[in-house]
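The complex appears here without one of its protein chains, the remainder shown in place.
Note that the chains are named A and B in the order they appear, and that numbering of residues resets to 1 at the start of each chain.
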Amino acid sequence: MAVGDVTEDRGYPLMSRLMPVLSKVLQGLLTLLAVSLLIFLAARSLRGDVANMILGPHALPDQVEQLRVQLGLNQPLWTQYINWLGGILHGDWGTSLASGRPVSESLVIGLRNSATLSAVALAVMLPTALVVGVVAAQYRDGLVDRIFLITSMIFNAVPEFVTGTILVAIFATTVVHWLPAVSFIPPGDSPISYPSALILPATTIIIPGVMYLSRLVRVAVIDVMTTEYIQTAVLKGLSPARILFLHALPNAIAPIIPAASLVAAFTIGGVVVVEYLFAYPGVGSALVDAVTNRDLPAIQAYVLVIASAYFFFNLIADALARK
Amino acid sequence: MISAKLRRAVAVGLMASTALLGSGLAALAQAELVLGVIGNSKDVVQPYSPTTSASAESLYSQLYDNLSAYAPDGAVVMELAESMVPNETLDVWTVHLRPNVMRHDGKPFTADDVIASVKYMMDPENNFILRSQIDFVDPEGIRKVDDLTVEFTLNRPFGLFANAFAEDSLMMRALGEDGEVVGTGPFTLDSFTPGQEARLTRFDDYWGDKPGFEKLRIIGFRDQQAVTNALRGGQIDVAYSVPYTDVPALTADPRLKTVISGNTSYPMLAFRVDTEPFSDPRVNEALKLVVDREQIVNNAFGGYATVGNDFLGNNTGCAAPDIPQRTQDIERAKALLAEAGQSDLSFELVTDGAFAGMMEMAQLYAQQASQAGITVTVRKLDVASFLNRWREWPFLVSFTAGPYEIAATAALLPGQGENATHFDDAEYNELAAKLQVEGDLDKQCELVAQMQAIENERGGHIVPAFPSNITVHRDTVVGLKPDLHGRTPVEYGGVTLNK
Partner (left out) sequence: MTTTTDASLELPRPRKARATGLWRLWSSAQVRLGVTMLVGITILVIIAPFLAPHDMAAPVGRPYAPPSPEAWLGTDNLGRDVLSRVMSGGIYLAWMAPASALIAVSLGAAIALIAAYYGGWTDLILMRCMDVLLAFPGILLTLLCVSIFGPAPPLLVTLVVLTLMPGVARVIRGAALPLLRQEYVLWAKTVGTPGRVIITRELLPNVSSPLLVELGLRLSWSVAILSSMSFIGYGIQPPAADWGLMVAENGNGLGIQPYAVLAPILMIVLYTIGGALIAEGSARIIARTEGEA
């Protein structure tokens, strides 16, 4: 922050634009380092000994001790932390205590599945939000607008598992049986090849997202439409469609871009519950599994990746909002 | 660093998906049975894993065979062995192998494979829990007589040799030339992702009863609800298990069928008999008297169970001991507690809810006990925390699996890792020792009945119900058989698929 102020005084326009972002990135990296330490300590203090968990109830004490040594759990904490962090910097996320395979293997699959789900959700969410918001703004204070405001308030308020459960009841189990209630995607296959498995989880993410973003679009469009600039255009006799698409919309999109980035961050954070609900094989459900399995390297990797992605999108939102 | 990671992730992912898409399309051409099971990401391909899980057992039963095995009706039969013959003193056993058994790599299965497998199981370096189940075997005393004959010199006389080797976990495997683990079972492994998926192809040189379909896929789900939903949605053909209370919901679907059979694995309540106040015989009896067994049968197990009488072993092939059935008697329980000075007894009942019926049974027991003024707080822990203090919990939901002579001795003899109740009864121990060296079936039954009567009176187990095993499958699967050991969903000999 202080550095940014100094350069601004000396008057380098580009630097003054870049420095806050750079310092933000630097702060972000420090934050992530702090987060990594927290994750490490938190994961290490999980109740239930990993060795015991792996060996099961029949295990005798000497067998447990032998495994603890094998897993390096008897080393001092700080040694374990340095080893872990050093490994990540070399692209080695450690070996899953559960499967005995590199964590990066399942991380890759989980990341791809989660990223696909988020991308599909966002790809549908953004244009839909734009259309819904513009339509609501066009009918400002009319019946359509009122219905929209009430619906969006409801869907913004209720938790994702409620929306998801209702969708499952309607489309998968109780009313009709059109879509699968669990999203099974064979490991290694791309989720894109299983569109029916994507529909319900994506919809569960899309609905609240659309409801949130379209409200912002609505307000932005209403604001733009009341500016002198648009009023002049109206007086000039330009067609309403032309005004809307050429003048109002570009101005209305600006404020929702950072918001969309924020929604992307929320999608990643909130995806845990949605993935859990649909047993979707992404990082979220993998994390829940890892916590249940006491799989320390996996827990650390998943939390760090989710936190990084979340942070990354927050940073983008911040940078975009700054412009 | 993250973006590089991500790029690599995407690249690897794309390659993997293209490769698998190809193989996936090829597989479509052949009939494939899909089994849904709760997946455990700790599963490994080789059969001697430290933990048991439904997903691992489903896989192992396709890839490997035992020397001996339990038949669907509970009797011990020969698998890879043709016969097991003891000497007079029961301390030297000669195992004759079945001829012409082929391994998945096309080589014959021989005595060398048996010896290597058993030595590997017993190797202290490997830390396998199952080592304690065959601790009568002396690894140095195993001798190859010829390619199809192995001689075991035991470290003590042991009569239940065939029974012990029939235990599911004691499977035989061979090592291929490249060190790969090779089995002899009805399927060969094509691909495997722990906890998520295994793809298998029928092994056409299998020695036993062959399945009537070409391909098998085992899909690992996270929980019971996901399995049930997948079955209902048609994504799987057979569910390894379903919650008892879901059966009515599932059978309402005309495309789903059920196979119901007796079962040797079930949850039970257990308390430490070596700890106050449970060490008091009056408290012991009161804790058993508060149970409304009918309600547990109906509400925890959806009616798919028979009433239990606080001893293990409902399918021993022997008659039940001649003791009265215990029924709910709140007044008597209250009186006993008052006598023992424990009228306001209060404790925690811990469970991990890992098996169908556990959580339900715990909640119902808490409710029933409250009628006698006992405060039971149900505490659900995750599996890790629960197992971590397995032998410490004063009151827990325990689980038993397998035939009586194996399961009961593991859970009730002193010093056994599975003895959560810390039961150590001189009379019982003596009977158990006799059972281990008794070859005669009738005399075995006599001993079992006496042991069960002791459990009923002094044991720390409350066995409210013996639940059935229920397998729900789609009507396209034909020929699944009832099985006392819960293998209905994974035994595919003669099973066909009408897809």
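In the analysis below, contacts are C-beta pairs under 8 Å (C-beta built on N, C-alpha and C of every residue); 3 or more make two chains touch, one makes a residue touch a chain.
Worth saying up front: this structure is predicted, and the values here are computed from it rather than measured.
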item	value
Which displayed chains the unshown chain touches	A, B
Listed residues A:26, A:82, A:166 or A:254, member touching the removed chain	A:166
Absent-chain contact - pick from B:175, B:249 or B:318	B:249
In chain A, positions touching the absent partner	1, 27-28, 31-32, 34-35, 38-39, 42-43, 45-47, 153-154, 156-162, 165-166, 168-169, 173-174, 268-270, 272-273, 276-277, 287-288, 291, 299, 303, 306-307, 310-311, 314
In chain B, positions touching the absent partner	224-225, 228, 232, 243, 245-246, 248-249, 252, 295, 298-300, 302-303, 359-360, 362-364, 366-367, 370, 378-380, 382
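The rule we apply is simple: only the chains that are shown with their structure count from here on.
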item	value
Mean-CA-position distance for chain B and chain A (Å)	40
Footprint of chain B on chain A - complex, ascending	46-50, 52-60, 63, 66-67, 88-89, 91, 96, 98-101, 104, 106-109, 111-112, 168, 172-173, 177, 180-182, 184, 186-190, 193, 276, 279, 281, 285, 288-289, 291-295, 305, 308, 312
Contact footprint of chain A on chain B as seen in their complex	1-2, 4-6, 8-10, 12-14, 16-17, 19-21, 24, 40-44, 50-52, 127, 129, 132, 191, 193-197, 219, 221-223, 226, 229-230, 232-233, 235, 382-388, 390, 410, 417-418, 420
